[in-house]
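Yeah, one chain of the complex is gone here, protein chain that is, but the others are all in their spots.
A, B and C are the chain letters, set down in written order, and residue numbers restart from 1 in every chain.
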Amino acid sequence: MKSCKKIVLAYSGGLDTTTAIPWLKEQTGAEIVALAIDVGQADNFEEALKRALHAGVVQAEVLDAKEEYAQDFLLPAIQANALYEGVYPLLSALSRPLIVEKLVQAAAQIGADAVAHGCTGKGNDQLRFELSLAALAPHLTVLAPARHWGMTREDAFAYAQGKGLNLALKPGTLYSIDENLWGRAIECGPLEDPWTEPPADAFALTAEAAQAPDAAVELTIDFEQGVPTALNGTPMPPLDLIAEVSVCAGAHGVGRIDHMENRTVGIKSREVYECPAGVALIQAHKALESLVLTKDEARFKAQVETRWAELVYEGKWHAPLKQSLDAFISATQATVTGSVRLKLYKGTLQVVGRRSPYALYDTNLTTYGDGDTFDHTAADGYLKLAAMELATLARVHAGQSALTQETHDDRTVVAQPVS
Amino acid sequence: MKSCKKIVLAYSGGLDTTTAIPWLKEQTGAEIVALAIDVGQADNFEEALKRALHAGVVQAEVLDAKEEYAQDFLLPAIQANALYEGVYPLLSALSRPLIVEKLVQAAAQIGADAVAHGCTGKGNDQLRFELSLAALAPHLTVLAPARHWGMTREDAFAYAQGKGLNLALKPGTLYSIDENLWGRAIECGPLEDPWTEPPADAFALTAEAAQAPDAAVELTIDFEQGVPTALNGTPMPPLDLIAEVSVCAGAHGVGRIDHMENRTVGIKSREVYECPAGVALIQAHKALESLVLTKDEARFKAQVETRWAELVYEGKWHAPLKQSLDAFISATQATVTGSVRLKLYKGTLQVVGRRSPYALYDTNLTTYGDGDTFDHTAADGYLKLAAMELATLARVHAGQSALTQETHDDRTVVAQPVS
Amino acid sequence: MKSCKKIVLAYSGGLDTTTAIPWLKEQTGAEIVALAIDVGQADNFEEALKRALHAGVVQAEVLDAKEEYAQDFLLPAIQANALYEGVYPLLSALSRPLIVEKLVQAAAQIGADAVAHGCTGKGNDQLRFELSLAALAPHLTVLAPARHWGMTREDAFAYAQGKGLNLALKPGTLYSIDENLWGRAIECGPLEDPWTEPPADAFALTAEAAQAPDAAVELTIDFEQGVPTALNGTPMPPLDLIAEVSVCAGAHGVGRIDHMENRTVGIKSREVYECPAGVALIQAHKALESLVLTKDEARFKAQVETRWAELVYEGKWHAPLKQSLDAFISATQATVTGSVRLKLYKGTLQVVGRRSPYALYDTNLTTYGDGDTFDHTAADGYLKLAAMELATLARVHAGQSALTQETHDDRTVVAQPVS
Partner (left out) sequence: MKSCKKIVLAYSGGLDTTTAIPWLKEQTGAEIVALAIDVGQADNFEEALKRALHAGVVQAEVLDAKEEYAQDFLLPAIQANALYEGVYPLLSALSRPLIVEKLVQAAAQIGADAVAHGCTGKGNDQLRFELSLAALAPHLTVLAPARHWGMTREDAFAYAQGKGLNLALKPGTLYSIDENLWGRAIECGPLEDPWTEPPADAFALTAEAAQAPDAAVELTIDFEQGVPTALNGTPMPPLDLIAEVSVCAGAHGVGRIDHMENRTVGIKSREVYECPAGVALIQAHKALESLVLTKDEARFKAQVETRWAELVYEGKWHAPLKQSLDAFISATQATVTGSVRLKLYKGTLQVVGRRSPYALYDTNLTTYGDGDTFDHTAADGYLKLAAMELATLARVHAGQSALTQETHDDRTVVAQPVS
């Protein structure tokens, strides 16, 4: 264990970070300050701070970062339509770099020379902590007790009891949970079998579809430059808007995700999420973009979005590429202004309307009815040039090959069984 | 109008292609053969052929291509998880190159020197016809009467009536429909306003969510090398399996799509689809791939899929790049063998289980419980190298800059309103 | 021909745009103003304006846009390492959007309702004119006489002589040339045979390698945020620096390019360029980037560069995606500050040194000698995780397959001859 004098511990109130307090004191002799960051999780912070103090920290603080989280992390995620592997709204991945920023600021303020986190060695969160720490504060010593103590969860519990720690474990908890304003991530227990449906008790923010209200509800979201600014016509700040959408979409069973995920550390895991606000707002934002972005922008932004989500997933929020992708994304949002109608019903989410002063959709160009202004004969020239290369190719090959009858088999390749 | 002696007309039985018969005869003096291709649309082909003969063709034929369509066009689309712009299952785009193959074969058999289609100048289908024709039969003259006759839909109707044509128009039809085994595309009428929800009468294959059964249903799809081979344990050929999934998913309200689409010809259009089989089978196939493909394969295949869908959308089924992408996709399917459980309920579609003999998921690596075989300390070395570049970067910049307090604003760029 | 009253003609002084003057007057009856834009071509503008006036324009002007061209078009091209298809420095493509900006400004100033250009129907320049015009001034009528008059080059010459035009054709000119500060593009004549080496007389800016000086020369280029700011230690503005590098690199035979190019309009053409400044400055800029960008940035920027070059090639300088890519590129240039040593000798260009205060290269991490600070054992953990997926895959497949002896044939596919 590296030596240090004063440690800021990213404190969650759970088994691992509470257990880490006496363990780190034993291993390092350092003073420990527990810092809990409120990013919207449904925790009793007062109780948590008491547990930390009881476990031996010299100071325990909670910091309300919800507004900053909404403004500086969730809004960019909406603009990036951020879904890792096309499905995961990055809810844990988005909160960690903010927590690191707060740890680094706290370390500077109180003169700590080390920071500690409770991540294990097989997850992604260790990357999110340690890559952001490398980027922001390479001078700080980083301690990862849960990666080094070599205790199973049962060992840790026994150790904690031996130390007389005040733990808040609910008996029979099967799941490992991470939660914030964006939603909940649920792992472990029965979810480890990917052939089994997630049990109903895994979920807390979203209704079972069959239990959701029998009447559909419709939400209208207004956006300005890619930022949601009003819900059903009422302007509200990002934090409030996200929280309201979360409650409403969750009540209608929207936002459940069940995914086999490729972790950065080289393993697959079955991950279950409920992310009602993220799913609803990203879908609304995409729908508005489909009305105002050019085809070229839409295609390239999709690639940028994929890369953005990968970087954030891998812990590279503070990396230069992430920041350059942000510049691209910001530039595309100038015209993403308008409104989207969402319909929610028993687990379904449908975009049923979208409009914008910057819509590139022109009914007169599209209609087949009266008012058609499209020049149909222009297509003759267009097609002539569009088909020229394939026609040249066909003529070139005509010397070598007669027209095949079964043309779609040409040059195809059939997968062989793994022998 | 180019001169020609004998024309094979891709005949749909509708207004445009029926009207084209006398019009083409007048313009070219050529004999016309009407060829209807059955790709699974719910048409009365007997009546259609009668209409064509009545309108003046010398021969009218229907060709059952449903099996070929399922086998050679829809299976590759499943393996490619083919969704244009992430949502459109390409249902019209997939049928056109098959129709062109049949036209070209028919032209060769009957000695025709021209082919004709009923596409207008503003849609994508003209590209799908004419690019495949350029690739397969650059020697044939291509006639596109609906692009050249300069008649509105009303004009065409009047012209047809003047010719005494036998039309099968249902009064009050608001929509323009294209249909085949993969689903239905619905355009025009009230759908031209993107702010308005599609009316219930636009749909024929999918139930309204609220009207769907109150009990969820579960389907199990077995795949072998990326090909769905059995439904609920019963092996069946592709055509039957797709048809059964279509009926079941449609009955549960699954498969409706409402999309602002970027057409190839430079305009946006609002497109509504119902594609129950496509949506269900692609989602199942994706879920199985997420269990067996490596992370590298999954990421790159996603790019290949995007490009594959664009090419097919743009009419390049018979282009060399499409065929080379097929080779890539086929190679990735060697281990896409296993089963997927789908749950359908009032418009929702959830993957609730997936398994495979080739699953790269290993519970012992993932679990936090007993049996954890993951070497947590290996992460130390991993993180050290993974973070090295960012730490180097931070140290290099340390000479130039103090640690910023508000680090996430670093180098970001804010979109400006369009002035 | 569309009707109009006053036309601004982008005037080059050559056969096509001079001939266009009487032809446009005859066809439209409009007044014509000739506008020549000086982007660094070696033209006698005074003579050119006389020719235009003699041909019948009401006004003829030359506008010096060289500094603007260097600053606003060539610097971004350097930052984008802009090479279409990896080789073509876009020299014609970069000048056209600037010319269009000047045309549009002139049209506004003099109250013209139309603009005209001399591009033919098979090249790329028509796209660059007309797409920028669509973006900047969709209200202006665009006239493209050379696409419509249906004259061969010989016809045009005869027509011009019939009109008594004062042409400046050098007898025996084999080539079609476009030139500006960035270099020269050479087409036609003997170059149309791609199996034949370009004759020596095709080149004007670059020495034949064998004729270049026997002594190598070294240039040092300083960059600040991706912008070249000094040559051999002497600060100079972009226009002067580019001009000096052009002369020096050209004298040493650097910058010749011989390329089979995919035009936007669906044909291939053999294009020969000499672009000494572009080749030298882009290579220097790349070398500096390789020292300061992170691996992630370098990889993604390469994709952005490819797309940037395609867009500019295709005439989309003023398209939104191009502008959003600019935002990305600008963000990456913050640390591209430092110096690069180039060695030029008889057609070769070598980067022989690069340095930067932001270099991410750290000798102590790289060296195998004294001072090695790299933690070699960290690689153990890194490799364990890096190899985990492939090891899992191998174990999973072990049940199905013995270790193959000829493992590199596994799942490969052999190209078949075109039958």
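FYI, contacts are C-beta pairs under 8 Å (C-beta built on N, C-alpha and C of every residue); 3 or more make two chains touch, one makes a residue touch a chain.
Just so it is clear, the model here is predicted, and its values are computed rather than measured.
**Q** Which of B:N166, B:T196, B:S324 or B:S339 touches the chain that is not shown?
**A** Once the missing chain is taken into account, the touching residue is B:S324.
**Q** Just one of C:E61, C:E130, C:D178 or C:D222 touches the chain that is missing; which is it?
**A** From the options C:E61, C:E130, C:D178 or C:D222, the contact with the absent chain belongs to C:E130.
**Q** Given the contact definition stated above, which residue among C:E31, C:E101 or C:D222 touches the chain not shown here?
**A** If we include the chain that is not displayed, C:E101 is the one touching it.
**Q** Using the touch rule from the top, list residues of subunit B that touch the missing partner.
**A** The missing chain touches subunit B at positions 265-267, 293-294, 296-297, 300-301, 303-304, 307, 311, 316, 319-321, 323-328, 330-332, 335, 385-389, 392, 397, 400-401, 404, 411, 413, 416, 418-419.
**Q** Which parts of subunit A face the unshown chain closely enough to count as touching?
**A** Interface residues of subunit A facing the absent chain: 294-295, 327, 331, 334, 357-360, 362, 365, 375, 377-382, 384-386, 388-390, 392-393, 396-397, 399-400, 411, 413.
Heads up, the rule we're going with is that only the chains that are shown with their structure count from here on.
**Q** What's the distance between the Cα centroids of subunit A and subunit C, rounded to whole Å?
**A** Centres of subunit A and subunit C (C-alpha means) sit 39 Å apart.
**Q** Go ahead and note the Å separation of the Cα centroids belonging to subunit B and subunit C.
**A** Spacing between the chain centres: roughly 37 Å.
**Q** Just curious, how far off is subunit B from subunit A if you go by their C-alpha centres, in Å?
**A** Distance between chain centres: 28 Å.
**Q** At which residue positions does subunit A touch at least two other chains?
**A** Answer for subunit A, listing residues that touch two or more other chains: 265-267, 294, 303, 316, 319-320, 323-324, 326-327, 330-332, 335, 386-388, 411, 413, 416, 418.
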